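For this depiction, one protein chain was excluded, whereas all remaining protein chains were kept in their positions.
Going in written order, the chains are labelled A, B and C, and every chain counts its residues from 1.
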């Protein structure tokens, strides 16, 4: 360690300098803007080497080391990179966003200032139907006519609430009270600062299929337009070992080791561990069984209960 | 330390057991409910004694030790107590509440479930005027007639938005999207778990005069109806050394040491350090000067620029 | 939600009450003692139901819901349980332990108090050899004679340092300075309070094969003797979905889908993605290749490069 006591130059990523301050548009009126960053892939390696010292010399190169750290969930070196964004987000999404506690936040205060005069609007073709299977999800869109009606009514609602808000301000009502009936679709703005490890955790959850479409759009922009440029090796490792990975439980491991070799034993275990149930004479997957089927398909393994019954 | 290895009984506070599960009402439809707690004043002492060991024997008693810890901001022993509440709060307040990051939270999800069919309503006499002096505050109420008009319009707005929300659900719109124009006044519910140190920090900020009236009501209920019973010694120490304390800056200390002894020097320093400005021939306080005046009044010291000019 | 506003009884786990205060021994002079706990499996379910509301009614039972939450890394309901332990640990282990930041801690201060007069001692058969493969690990033990010599020398070192410490105290040296040459093996004590989610994270890392043997012993005691009694359903789910799980990366998924069906394609991909290298005419696994082999063995899948060359 003592050999790096010479003068340092500050880490700089040319591709990041290029987009500093640029508002990358999201939704109808939102954005993500890069304000500042600290460190890059090199800084992850630098921090890992202080921890592991000569222990890391055998790692063939920086990319290998970063991939090793990601694979083995050695998370602290990733915390050595920090990023600051300026975002404009509807409040209903912000309510989800703010649940990630390991970040520094300065949000526009509607006690101090008048609220942003803009709410997230929905085009007729953007209305989604409630999913029957996934209680927290959506599935497919509404028909054209319904979409038009919903959008028309949305405009009515937003106009009316805007009128109410302005009326209150004109009558001298305190801003902290006037805002109380603003719709959740009202845009807010914030400075949001977070380290790379926690940002990747945010992205893993919010780029996921199960995340709400709108927040997924923010997460994708942050991941693909910013993080991939900032720390390309860490991003690649994240996509390989985390975003694109699957986790197999203890039971799933056992079942997989039986499939194709002891079909009867596999079937028995599937039923005993609750992946399948027998309904009349038909073998059907449970919720967890359907999740296993999706993993097997990704693994190129035939789903055992297909065609049974 | 080794002498306390015998069997323990779990800490139990009879006054807390009595209010377990009871919904203490706040606002028109909100509440705070005690769900569980860990520890009491004794646990603070117990933890402090593991840290300071025999060093604490000289403290005359538990109360003295707790007061010493509070006075010297030795915060870790207070973290050894934990409390869990169930709260029902309008979303605009919840947006402030959730900014306290060192807490565990489970909030009702309006992606999974239908939103609570209740919004915070305002009586005609509850509407407050925007403060001229304090940009984030309110001051005084509106006149009766205006209050009635504001409440009538609030009812209209809330009814309309409720209609819109129900209409969307009936048309099959996904809950995650249907909720987007709910008013911020809509109630939400959450389990909220926090340690005593961080709870007192929350209360110090939210029981403060500068906090919004509505969140102050929640904070007062939590402080006065729950914390004061749970950890009476810590609560008393908090009121004495924190809530009821004032902080004097370096300049304020110097000025105070001059007042009554070297009036001219005090006046000079007040002006030089920006507590007063001379406007025409009149000496007037700045923002920071007004803050100092409030402190001097609490200290029984005459405000030097009173009656000057 | 509103239907549970009636009176509550505090959650109590009889099996936990039995071990309250009991010092469970670890190493030669360490221990773990349960001081208090908040919640149990029921509390996880209770918190999840406030979040997901009626959305959880379809879950057949509490066990099913807890397993679902664990499987899908819905971590916040697990944070609703809290535990407080009193531990006695050598300082070199404590230095690892304290790296888990999301806990409340009160440690014995050797500024206030005289240090504990006990250091971790090593029996002749407990000395382990440095692993050649794993830079941070140990592998096998030393021979009997060497073990005896090492233990003899350990005694000499610990006695000498004890003498030095006592000499300093006798000469009136400040405790904060007298302690500076105590060996890292000196025992310390602390109160340690943490929520269940973060405790399970601690256990996942510290019960792992790669963790140092000594801290693994603490983690196992905490897991098997305490957590398994406290929250039996969450513990079972943790063992199934987390401790006993394996993670397959994007490349591993692809390779697995090729094995047994397109052997040549699998071999090609293994080499291209860096799981194997060709050394002379022999196909050999890389570090990541060895990790994959271990996963394949658990999955009952033949390792493709076995017997190649």
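Some observations on this one:
Rule of thumb we're sticking to: contacts are C-beta pairs under 8 Å (C-beta built on N, C-alpha and C of every residue); 3 or more make two chains touch, one makes a residue touch a chain.
Here the structure is a predicted model, which means the values were calculated and not measured.
Taking the complete complex into account, B:71 is the one of B:12, B:71, B:268 or B:306 that touches the chain left out. Taking the complete complex into account, residues 90-92, 95, 98-99, 101-102, 105, 109, 111-112, 119-120, 122, 127-131, 135-139, 142, 146, 149-150, 153-154, 156-158, 160-161, 164, 167-168, 171-177, 179-186, 212 of chain C touch the chain not shown. Residues 1, 4-12, 17, 20-23, 31, 33, 35-39, 43, 46-48, 50-56, 76-77, 79-80, 82, 84, 86, 104-109, 112-114, 189-191, 193, 195 of chain A touch the missing chain (whole complex, contact as defined above). Residue positions on chain B in contact with the hidden chain: 52, 55, 58, 67-68, 71, 135-136, 239-241, 244-251, 253, 256-258, 260-261, 287-288, 291, 298-301, in rising order.
Basically, only the chains that are shown with their structure count from here on.
Look at where the CA atoms of chain B average out and do the same for chain C: the two points lie 37 Å apart.
With each centre defined as the average position of its C-alpha atoms, the distance from chain A to chain B rounds to 32 Å. Averaging C-alpha coordinates per chain places the centre of chain A 27 Å away from that of chain C. Touching of two or more other chains is recorded for residues 135-136 of chain A.
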